[in-house]
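With one protein chain held back, the other chains of the complex are shown just where they sit.
Labels A, B and C are assigned to the chains in the order they are written; within every chain, residues are numbered from 1.
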Amino acid sequence: MDKVFPDAPSALNGVVKDGMMVMAGGFGLCGIPEFLILALRDTGAKDLTVVSNNAGVDGAGLGLLLETRQIKKMLSSYVGENKLFAQLYLNGELELEFNPQGTLAERIRAGGAGIPGFYTKTGVDTVIADGKEEREFNGKRYILETGLFADLAIVKAWKADTSGNLVYRKTARNFNPMMATAAKVTIAEVEEIVDPSELEPDQIHTPGVFVQRIIRGGGYDKTIEHLTTRERA
Amino acid sequence: MDKVFPDAPSALNGVVKDGMMVMAGGFGLCGIPEFLILALRDTGAKDLTVVSNNAGVDGAGLGLLLETRQIKKMLSSYVGENKLFAQLYLNGELELEFNPQGTLAERIRAGGAGIPGFYTKTGVDTVIADGKEEREFNGKRYILETGLFADLAIVKAWKADTSGNLVYRKTARNFNPMMATAAKVTIAEVEEIVDPSELEPDQIHTPGVFVQRIIRGGGYDKTIEHLTTRERA
Amino acid sequence: MAWTREQMAQRAAREFRDGYYVNLGIGIPTMVANYIPEGMTVTLQSENGMLGMGPFPYPGDEDPDLINAGKQTITELADSSYFDSATSFGMIRGGHIDLSILGAMQVAQNGDLANWMIPGKMVKGMGGAMDLVAGVKQVVIIMDHNARDGSPKLLKECNLPLTGAGVVDLVISDVGVFEIGGSGLVLTELADGVTVDEARKRTDADFSVAAEIAA
Partner (left out) sequence: MAWTREQMAQRAAREFRDGYYVNLGIGIPTMVANYIPEGMTVTLQSENGMLGMGPFPYPGDEDPDLINAGKQTITELADSSYFDSATSFGMIRGGHIDLSILGAMQVAQNGDLANWMIPGKMVKGMGGAMDLVAGVKQVVIIMDHNARDGSPKLLKECNLPLTGAGVVDLVISDVGVFEIGGSGLVLTELADGVTVDEARKRTDADFSVAAEIAA
């Protein structure tokens, strides 16, 4: 069972279909699977439902799949960095389901852990509660949210070993670990693929059971959205 | 805010009350908070409800609190290693609520994450489902389980830094990380307390926000329940 | 005369207590980090998965893998830790964060908060705001007391879609400080040079005035 594929297009081979649900890791442009997004664009797959905290920016990240109109619907918590998104949405060319960020994270974690539904106080008395069951526990009000499980998850990690164990780096971790657990097929792209003996068993963030395919991306853009510095004293 | 206390008795000072709910980490005798269990026994606190996967063995672990009759009720998944437990239970001196191990782990994780209830397929059509709401999602049947949140969690880690960040070692991790999140006060006992600069931020298992007090235990028993070896070739 | 943004941030920092874990929103709330009192330990959480957020990096030290929830480059501290988004919001939803300081479009006298959406305009999304106000122990709002057109933002009732109902504990504006509690909305501090009369004129909400100020 060799999990390592030579590149992103070959890793996507046989797992991409029109109308599928795809989870894509990252927070803004931090920790996004750059090469798998490009390769997914190049498959030409249409009518995708994409679960991702954000929708990239114009010309980068998931913005690339918006340009080609491959996305039918997005589940996100914040899409404010993308003008094309706004335009498509206002024209009715794109469906959008907002999820509070923590609810989105928990829905993905739940889907991966075999939990079909859970209660949360986030969103009670807001539009997020519309159409959802409300229920009291210990006199407090909560709403029912459901687990999410996708056909494909594309995630970005720092290092993988050949067994699919993943390690993330700093805040590039974000949504990637949960998404890796919540899809029929999970493909990880990483900056380095190492021998299993090089990753410490106590320090693995995503155990290999969750990862079916691995590629090494080379030459990451890692675009910074808001470069912010302080003056040297 | 100094989180480091000189020893287990001082760390328990002011947080132990009769009738409280205590979570105690460990799987069998692996990764149990040995010194905090001893100190909890010595407080003489009574009528405790204890959440722990197991109940120790005769004369070790939570077995010590059974000897002194300080436990009123246990929530566990397996108590088969403890004869005194059996005797107290059959005499009606001890209440017992069995939880499937994964349900117990998830209930604790949920409690710590502000999730008051979740659905699981574990236990459907068994005695575990008695009195619990059953519900269908996508044509499959699930039961409702609730989150657990205790007054006190006592956990065992390998290392802590002075900010309360914890790192566990091998399978001594088990229930400790979730329990650390699911109590009003969490006390961690560790084998070594280090400067924050010595723990890598990417490799911390329990962030310091979950830990209120820390002690260093010295001279761990670490009793092995079933020493099993193979012959050298 | 009224409080500047810096003065509002300074006032908000007085809500810090030693050992607090705090989440700061984008904008003026971010500035509050500059006013942590000397000798006090306050740990900043960033909901994209970090505890122990450090200051912005020196030029050239920025790391694209290290950003805050506003997508700004930041730095780590000796006791920082990283975790995934589910753990981060478990921390928030589970009540482990002591204080959240956020901006607002509207606050109602019962503590309702609207800060994520203006119907008819493009909607950007709530990000983590709904989770923060639902889960964090104490919610402090820093905002301009009036909108650019002069209309009041502290209202009898919000007319924008809510971020959370009854979630705000304290409002700090250029006019002063308002507490929201069992006895409704109470003006507890006035900015330099602002009178109770002026505060009333610029506010739609009903409020009482704390004894210290009324005197």
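The definition used in the following text is that contacts are C-beta pairs under 8 Å (C-beta built on N, C-alpha and C of every residue); 3 or more make two chains touch, one makes a residue touch a chain.
These numbers were taken from a predicted model, which means no experiment stands behind them.
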Shown chains that the omitted chain touches within the full complex: A, B
Residue in contact with the excluded chain [from B:V4, B:L38, B:V124 or B:L144]: B:V124
Residue of A:V185, A:I204 or A:I224 touching the missing chain in the full complex: A:I204
Full-complex contact with the absent chain, from B:R41, B:K132 or B:R169: B:R169
Chain not shown, touching residues in chain A: 1, 109, 111-115, 161-163, 165, 181-182, 195-197, 199, 201-202, 204, 207-210
Hidden partner chain, residues of chain B it touches: 27-31, 53, 76-81, 86, 89-90, 98, 100-106, 108-109, 120-128, 158, 168-178, 205, 222-230, 232
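Convention: only the chains that are shown with their structure count from here on.
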Distance from the mean Cα position of chain C to that of chain B, given in whole angstrom: 36
Centroid distance [mean C-alpha coordinates] between chain B and chain A, Å: 32
Whole-Å separation of chain centres (CA-atom averages), chain A against chain C: 28
Residues of chain A whose C-beta touches two or more other chains: 106, 120-121, 168-170, 173
Chain C, residues touching no fewer than two other chains: 76, 82-83, 86, 89-90, 92-93, 135
